[in-house]
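The structure appears right after this line, and notes come after that.
One protein chain omitted, others in place.
Right, chain A next:
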Amino acid sequence: MRPFLSLKDLQFEWQGRTGFALSVPELSVAEGEKLFLLGESGSGKSTLLSLICGIITADAGHVQIDGTDLGALRPAARDAFRADHIGVIFQMFNLLPYASPLENILLPLSFAKLRRQRVENPKEEALRLTSALGLAPELVEQADTRELSIGQQQRVAAARALLGRPRLIVADEPTSALDATAQAAFLDVLMTQTQAAGATLIMVSHDERLAQAFDRCLDLSEIAEVTRTSPRAMGGPL
């Protein structure tokens, strides 16, 4: 069976100051799989996720998502592809502070034609998702984004990533700013909702204990090779 996501002979080096290079010989993820990537700071996880999302393009090799080679797409098409097919959750600062939580959740639909078509009533769907993620509707509609707790922010971010059922959810340390109980609760709802949406989930974390709930766990240092050519690279992009 053709894998949903495949990386082959991937080579990437950051331009300019950092001298940070990453190579991934091979990585395949099946459709609907929940993959846990274990990686410390500096293991190149952000770079890898940027490559998977098509925000940066590989110098060599291929990133294929459901048969589409990201490197072969024109930049604008690549951005549209990401908007349509990938939902992203970051460690923190997930939300635009000046927009309401609901507006933050609805924002990707402005860039993603496909996801917009899938959602008949965006606001209703956003509220359904957030209540499934454990957020009160009043909070989502009326609260000031800046006043949400980190746990609430992460749930809003998860709802944003899931809205319109993108096929791939990419999460970069989504729980590391949360305390232990909140971590478990967040991970639980994220898993459930990803499953309900039928999406594939790739999550990167340095915390091994979170791996249990996932279908597969890979150590980043085993699938990716990082090289640094400059001593300053220690402070480089991580």
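Convention: contacts are C-beta pairs under 8 Å (C-beta built on N, C-alpha and C of every residue); 3 or more make two chains touch, one makes a residue touch a chain; residues count from 1.
In this text, contacts and distances are computed from a predicted model.
Taking the options "Acidobacterial duplicated orphan permease", "Molybdopterin synthase sulfur carrier subunit", "histidine kinase" or "DNA replication and repair protein RecF" in turn, only "Acidobacterial duplicated orphan permease" matches the UniProt protein name of the chain that is not displayed. Residue in contact with the omitted chain (choice from A:Glu33, A:Asp79, A:Glu141 or A:Asp219): A:Asp79.
Touch with the chain that is not drawn comes from one residue among A:Leu7, A:Cys53, A:Leu70 or A:Leu178, which is A:Cys53. The residue touching the chain not shown here, chosen from A:Leu107, A:Ala182, A:Ala211 or A:Val226, is A:Leu107.
Along chain A, the points of touch with the absent chain fall at residues 15-16, 46-47, 49-50, 53, 55-56, 75-76, 79-80, 82-84, 86, 88, 90-99, 103, 107-108, 110-112, 160, 172, 237-238.
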